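Working notes, beginning with the structure itself.
Every protein chain of the complex appears in place save one, which is left out.
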Amino acid sequence: MPHDQISFVRKHMLPEAPPPATETGAVKWLRENLFSSPANTLLTLVSIFVVFNIASASAPWFLNGVWDSPSIAACREILDGRVGGCFAVLSERWNQLLFGFKYPVELYWRPGLAFVLLFVAGAPVLFGKIFPRKMLFFTGLYPFIAYWLIWGGSIMVPIFALLGVVVGAVVYSRVVTISAGVAVIAGFVAALIFWIASGYISRPMADVMALQAVPSRDMGGFMINLMLGVVCVSLSLPLGILLALGRQSRMPIIKWICVVFIEFIRGVPLITLLFVANVVLAYFLPPNVTFDLILRVIIMITMFSSAYIAEVIRGGLAALPRGQYEAANSLGLDYAQSMQLIILPQALKISIPGIVNVAVGLFKDTTLVSVISMFDIVGMIRGPILASMEWKGVYWELFGFACILFFITCYGISQYSQWLERQLRTDHR
Amino acid sequence: MTTMTDPPKASFQLSMLIYDTRYRSYTFQFIALLLLMLLIGYLGKNLVENLAAQGQNISFGFLSDPSGYDINQRPIEYDSQSSHMRAAVVGVLNTLIVAFLGCITATLFGVTAGILRLSPNWLVRKLMAIYVEAFRNVPVLIWILIIFTVMSASLPSPNQFRGESAEASMVLDAFAFTNRGVYVPSPIWGPGSSVVVLAFLASIIGVFAYRRYATKLLYDTGRLLPMGWPSLAILFVPTILIFFIMGQPISLDYPALQGFNFVGGLHIRGSLIALWFALAIYTGAFIAENVRAGIQAVSKGQTEAAASLGLRPGRIMKLVILPQALRVIIPPLISQYLNLTKNSSLAIAVGYMDVTGTLGGITLNQTGRAIECVLLLMLFYLTISLSISAVMNVYNNSIKLKER
Partner (left out) sequence: MKRTVFLGAMTVAGLAAGAAAAGTLDDVKARGKLNCGVTTGLVGFAAPDANGVWEGFDVALCRAVAAAVMGDATAVEFVPTTGKTRFTALASGEIDMLARNTTWTFSRDTDLKFDFVGTNYYDGQGFLVPKSLGVSSAKELDGATVCIQTGTTTELNLADFFRANNIKYEPVPIETNAEGQQQYLAGACDAYTTDASGLASTRAAFENPTDHVILPEIISKEPLGPLVRHGDNEWGDIVRWTLNALITAEELGVTSANVAELGSAAVANPEINRLLGTEGDLGKMIGLDNEWAKRAIASVGNYGEVFEKNIGEKTPIGLARGLNAQWTQGGILYSPPFR
């Protein structure tokens, strides 16, 4: 066909046309995500309605909030009939909510500092790849520093406690070549003997580098929740590992003891264990010896969480292929070595999400101590603050504050655990 | 040249108890047992000494004494002259009631939220995520207190239903939402009502029989019978007919304002509602996560394979996804039920008279028998937990994949 018979030949490429308006940007997103089908549209409309109602009801409450007023009556006067929150209770009583009503005000910096140091101590454990391993040294020291900061008293007490741990560790490492079990017992006994002996030395030195001592009865508020959570979880980790190993053990008596302990603790609600700490434990202690309530509670909550952590770790141990155990044995490693070097690192890695779940659950459960007349944050709200003449009837602001504190902490921890899970994933996907 | 010699038979030495792995386990077990017995003996000795010093003893005789206090929610006959034992039984029943209601409601919340979290609708997905995270990360005790406060602070008191220009009114003249709880009509079982109930039970069996027949027909002949309306008809028509034939033996008792309170109908107390609702909504958030994880655990290939077989989306869900997902969902679901039951002991915070409130609360206070009460309380919860775990073990074994 001759060239000139063709009436039109395009010489240039057309520029790309933009996609139709319904297939781009916000419209497409809306269509796909909100209005893809009649049912979906209905759901969207209902959701928008719900969100709008909640927002329009609570917005004035937040916007008109009163932050400065001595009491609820004065607050209502300022509001003058408008809807609004009395957040003044928070600015007035924040210290009681956080530290309890008896912790000396001029000493707030001490638990505050301990809290900040907690992150420094936790960083190398939580973010092992980012922070230098040397910082683990500080992590080891942290419990003793924190104890000294929060309770005060002579520095000799935490120092001797630390030395006792060191003595125990040295004895353990000497004996571990014979047998892991013997070493654990020997290390523990050595530490105990050291502590008892040091009790006689440290008493006359009660004034050496002493901070003002604060009895644990004076502590309260969110501080108690944090303290119980951190202390009990860290104590129950090693206990939980021991219990899990005991439950896997081939020695029937030891296995049996661990099984009974774990199943018993997991079978009863925490609150009954707290009742035990509160009203029954005293009967089982020698006459004339009483523990501090907070110590009794720590013992009970630690037992509680160690049973749960043991079950999580047992799951991790069971999930390891048998080949790992057999490989460890065939390398000629003894029980302690194979556990330390082969089994536990893998099992613990698998267990991390579970352990974090237990930790979060436990931290939330520390609010139960308010039922046994301890003034944690819920106890403070229900007791001294709502019972006071000034702030009677300020529920939402106080409970909302408690919710936010717990939400930040727990949500933060669970986000961390998800991050960690991704970090630790060593399989190739 | 080879010689076969037995390894030298070492005579038993004491050090072998530690160094020889054959004997070491016995040594350990012996030590462990000894320590355990020492510990128990030590605690027991302290207990005996303490009790002796205070002139008390361990005895469960107080259980048969009159309790002297009243309980508002009584599933069985009880008054202040009944024994402490009976008060404990009332408490146990109340615990079971709130646990049962809570489990059902939590499952409803959880399954709904879990499925909606996978919805293609962005807004719904986010809202459900907020629900799950908000409730999972705040202690259940705080939720119980908040809902209890909502109940008592925002609902009208019975007084406000009074008078010509009452501030509050009953819904449909049958339901009263007050800050003392919700009053709903309750059925009155007249003579002959048992026939109606029996007819209804028979109808339920009839529905199952019909469905089974329809399935069989489908598999045998390929003929598809309608399922929906015949089931409904079988369920209701005979019962309603018999109800009218018997002369309407079942009538409703409506709550009405009389004296200080609403009288008549069924009174669902505020404390029960607060506890029930808080436990359900809290546990529901956990169940939602289990459900979501369970559905996501079924690989996408399963959906695609089912689709390539020509199954419709509803059937894919019912026949392919759910059976596989349930295997993942049910074990954690049951342990959530267990948690809910244990958490119901927080009833004490809102004054719901469960077993912690009666046996572990007032009875303990009034008799001072702390050890006995706490022991019984623990035994009760332990029994519940162990029996639920036993059921779960049976279930787990029955659904175990038999691959090899």
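First chain written, first letter: the chains are A and B, and each begins at residue 1.
Rule of thumb we're sticking to: a contact is a pair of C-beta atoms (placed from the backbone, for glycine too) under 8 Å apart; a residue touches a chain by one contact, two chains touch by 3 or more.
Bear in mind the structure is a predicted one, so any value in this text is a computation, not a measurement.
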Omitted chain - touching chains that are shown: A, B
Listed residues B:23, B:69, B:100 or B:122, member touching the removed chain: B:69
Residue of A:111, A:124 or A:153 in touch with the missing chain, whole complex considered: A:153
Among A:79, A:253 or A:386, residue touching the chain not depicted: A:386
Hidden-chain contact residue, picked from the options A:252, A:286 or A:345: A:286
Residues of subunit A (touch criterion as defined above) contacting the omitted chain: 73, 101-102, 147, 151, 153, 157-158, 160-161, 164, 192, 195-200, 202-203, 215-218, 275, 278-280, 282-283, 285-295, 371-373, 375, 382-384, 386-389, 392-393, 395
Sites on subunit B contacted by the missing partner chain, in the whole complex: 50, 53-56, 68-72, 79-81, 149, 152-153, 156-160, 179-180, 258-261, 263, 270-271, 348-349, 351, 353, 357, 361-362, 364-366, 368, 370
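Going forward, only the chains that are shown with their structure count from here on.
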Approximate Å spacing (C-alpha centroids) for the pair subunit A, subunit B: 27
Subunit A to subunit B touching residues, read off their complex: 32-34, 36, 40, 43-44, 47-48, 50-51, 178-179, 181-182, 185, 250-254, 257, 263-264, 266-272, 275-276, 279-280, 282-287, 360, 364-365, 367-368, 370-371, 378, 382, 395, 399, 402-403, 406-407, 409-411, 414
Contact footprint of subunit A on subunit B as seen in their complex: 18-19, 24-25, 28-29, 31-33, 36, 43, 46-47, 49-51, 53, 119-124, 127, 133-134, 136-142, 145-146, 149, 153, 342-343, 345-346, 348-349, 356, 360, 364, 370-371, 374, 377-378, 381-382, 384-386
